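A protein chain is absent from this complex, but the other protein chains hold their places.
Take a look at chain A:
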Amino acid sequence: MMSREQILHAVKMNQPEELALPNLDSFFENQTQGDIAEFTSVLQGIGALVLQVRNHQEMINTLKAQFKIGEVRVVSPLESLREIAEPFIGDDPHQLANAELVILPSHFAVAENGACWLSDALCSERVLPFITQHLVLTVNKEDIVPTMHEAYARIGKADYGFGTFIAGPSKTADIAQSLVLGAHGPRSLIVFII
């Protein structure tokens, strides 16, 4: 506790006169809807696949063609996907180690950087979108915002334990600046715009 008082005292003694906080209003776009074409091209540019479908059934059909559904473990909390995915009902996240495909909804997505926002309201086990070999996210086409300013306005004062923006599959370029997809998280990301 000594250090707390010591640090706070030193901060108080050394911080300058209070300066004003800037206003961020000018950064907001005039429209609240983000551009689907922009979202798609940015997200494809960072290594994800973006597909537009009419409904969950169409998505299921696409996934059946892409993955060996039935042979690998597919996990999703979405009731509409029970035909191909099981929910995770365990209490130890380590039990997800062999998940091949995880399918999660997202609250909204951001056109300028291709990021999808999801909090633990949609994904009760935090490690789900990271531990899986391949990740699928869904977003409703009316839930794409232009920039991060609209994104945080949309999140507002939401009370979550954990939330994350996900933009693309996990990646690294640490070895000689050669881009490799699939660092520690998913090797691939598909985002379905519904």
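Assume a residue touches a chain if its C-beta (ideal position, glycine included) is under 8 Å from a C-beta of that chain, and two chains touch if they have at least 3 such contacts; residues count from 1.
Here, contacts and distances are computed from a predicted model.
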Name under which UniProt lists the unshown chain, selected from "ABC transporter permease", "Sulfurtransferase complex subunit TusC", "RNA polymerase sigma factor RpoE" or "Lactate utilization protein": "Lactate utilization protein"
Of A:A20, A:A37 or A:A65, the one touching the omitted chain in the full complex: A:A20
Chain A residues that touch the omitted chain in the full complex: 1-4, 6-8, 10-22, 24, 26-27, 42, 46, 93-94, 97, 110, 112-115, 119, 126-127, 130-131, 147-149, 151-153, 155, 157, 159-178, 180, 182-186
